[in-house]
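Following: one structure in structure tokens, then a few remarks.
For this view, one protein chain was removed and the others were kept in their places.
Lettered A and B in written order, each chain numbered from 1.
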Amino acid sequence: MKSHDIQLDSNGKLQHFLTIEGLKKQMLVDILDYAENFSSLGNRQAKKVPLLRGKTIANLFFEPSTRTRTTFELAAKRLSADVLNININTSATTKGESLLDMLHNLEAMQVDMFVVRHNSSGAAHFIAQHVAPHISVINAGDGRHAHPTQAMLDMFTIRRYKQDFTGLRVAIVGDIMHSRVARSQIHALNTLGVPEIRVIGPQTIIPCEAAHLGVHVYHDMHLGLQGVDVIIMLRLQRERMQGALLPSEHEYFHMYGLTEEKLKMAKADAIVMHPGPINRGVEIESSVADGPQSVILEQVTHGISVRMAVMAMALGRMSVAESNGEQD
Amino acid sequence: MKSHDIQLDSNGKLQHFLTIEGLKKQMLVDILDYAENFSSLGNRQAKKVPLLRGKTIANLFFEPSTRTRTTFELAAKRLSADVLNININTSATTKGESLLDMLHNLEAMQVDMFVVRHNSSGAAHFIAQHVAPHISVINAGDGRHAHPTQAMLDMFTIRRYKQDFTGLRVAIVGDIMHSRVARSQIHALNTLGVPEIRVIGPQTIIPCEAAHLGVHVYHDMHLGLQGVDVIIMLRLQRERMQGALLPSEHEYFHMYGLTEEKLKMAKADAIVMHPGPINRGVEIESSVADGPQSVILEQVTHGISVRMAVMAMALGRMSVAESNGEQD
Partner (left out) sequence: MKSHDIQLDSNGKLQHFLTIEGLKKQMLVDILDYAENFSSLGNRQAKKVPLLRGKTIANLFFEPSTRTRTTFELAAKRLSADVLNININTSATTKGESLLDMLHNLEAMQVDMFVVRHNSSGAAHFIAQHVAPHISVINAGDGRHAHPTQAMLDMFTIRRYKQDFTGLRVAIVGDIMHSRVARSQIHALNTLGVPEIRVIGPQTIIPCEAAHLGVHVYHDMHLGLQGVDVIIMLRLQRERMQGALLPSEHEYFHMYGLTEEKLKMAKADAIVMHPGPINRGVEIESSVADGPQSVILEQVTHGISVRMAVMAMALGRMSVAESNGEQD
């Protein structure tokens, strides 16, 4: 899957945002810089710019997610775009028309961008391969494959606190191999030059895959957290518990839940991140989630800025410099 | 519950609108005056002002209500705000995150106002106590406690027809003690100086509570309506019928339904109000609901103006005078 080809237009600008894999470092830095511009908007009286006025953005959610859909909707509205929310349950797609017929119909309605969430890996790629040339596709999470806007908001948050990526030790904790968030984070951290990425989790992490991704595997959380600058907790997918792939919630918390005691292993100024929604007392202790090192709610705020940046870049195909002069 | 404290900011301006209880008369008059300004908008070609452009308002409806949600949505859109509709069924809140985590996430998305409907009394207060200092909360109905925007649109309607509150006899008819609408109406009428408030309904009205609220209790509707200027009918909560707390619908209509014959007991120029949706032939006869003394549909129109006023005051914290110069 040469995903870097399909993501860029003939001028090398970002047309689709499907995965971090294959994107150059400068592209990721551009996204972060662009997001930085939008970030100041939130503090103004009117959090709105007319950048995408007259553009139509369709949220195609084949998998329900109020939170992610809401942040994309807010990002689109703050760029003054018109938003269509289309929730597709399986039954409707089965009964009615094929996925491609539906896409072509939305294209014919002159929709400019599809924000796609789907439980099949590769769904956003598939859609990007089949849409008309002027349309942009943003992957809002596909199966176990990728969740690139989540990864970029995490990078934004890390840069805000640590400035430079090239001296960092970052630990990702949880059921990494089944997590699209973790996969995208690892690609982004690697691309941005983080020298040491650790993944901490149960035996379901397969070492050879980890080596391929250039990460260090720890099954012991105390060891894994030693001296890290950034701790990224993953959300426990509770439905995975049932297949006996993971220990009980109680046992899981004991081994991989982030407690104040385990947090002491990290650097004193380490930040704690989580994509939300958090399962308090399962993957993270409440006192840590709400504690001074937690930047979990800031991640949510940054998520809007990063999504505005990606949408504006893909639909506007303009440079960061141009975005600086934007006025409401 | 010192609700008047939490509703005002440090300058004494309205930040949250949770209950009528504890608000000063001048604040209620300000809301009515402000709403009067917005009321003329409806007759213009473009019913829109840019007052809240760039603000984000989230409708958090834990209890379904198309009508109330629609009026808040229209009010917000006519103020040019961006609106998020979030319908929360119990299952979702249970499965996912806690209420507070959800609120903090919406705060982090830089939502400026929550419009809250909940079936638990005190829910809007609880939320107002826990949100960030710059956020406003509007109570769109909480359990049996309060429904202050409904009460204020009723006051707006009364003032339009009767000008002065201080010479009025007002009767509220129905299952008053279980009605959040009635509670808010009684507080508003008292605060605005209505000298005689009567409540008319079945035995479930407990006299000592009534005395506390400063109202006169009537179980006989003919007696209760004698000489009143305003009749406020409540909507019959049919689900309350089952517990044998109320008589049958037929019997209820016989005793407390507003008929043309009973209406004759009131003053000749008495107005008839109802929060809607009406149960024709249960709490009100069709010929009365559609008759010359009915102002029921005007209440709906006023509801938009009053909600615009409350939203603009809470988010703009500006004076009525300033709002006069508002242009589209």
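Definition applied: a contact is a pair of C-beta atoms (placed from the backbone, for glycine too) under 8 Å apart; a residue touches a chain by one contact, two chains touch by 3 or more.
Computed from a prediction, not measured in an experiment: that's the story for all the values here.
In the complete assembly, the contact with the undisplayed chain comes from B:E73, out of B:E73, B:D112, B:D142 or B:D175. Touching the chain that is not shown, out of A:I86, A:M177, A:M255 or A:V282: A:I86 (per the contact rule at the top). Interface note: of A:K55, A:R183 or A:R235, the residue touching the hidden chain in the full complex is A:K55.
The set of chain A residues touching the chain not shown comprises 53-56, 82, 84, 86, 92, 96-98, 101-102, 104-105, 107-110. Of the residues in chain B, those that touch the hidden partner chain are 42, 44-48, 66-67, 70-71, 73-74, 77-78, 276-278, 280, 297-301, 303-304, 328.
What we mean here is this: only the chains that are shown with their structure count from here on.
Rounded to a multiple of 5, the Cα-based rotation taking chain A onto chain B is 120 degrees. Taking the mean of the C-alpha atoms as each chain's centre, chain A and chain B sit 42 Å apart.
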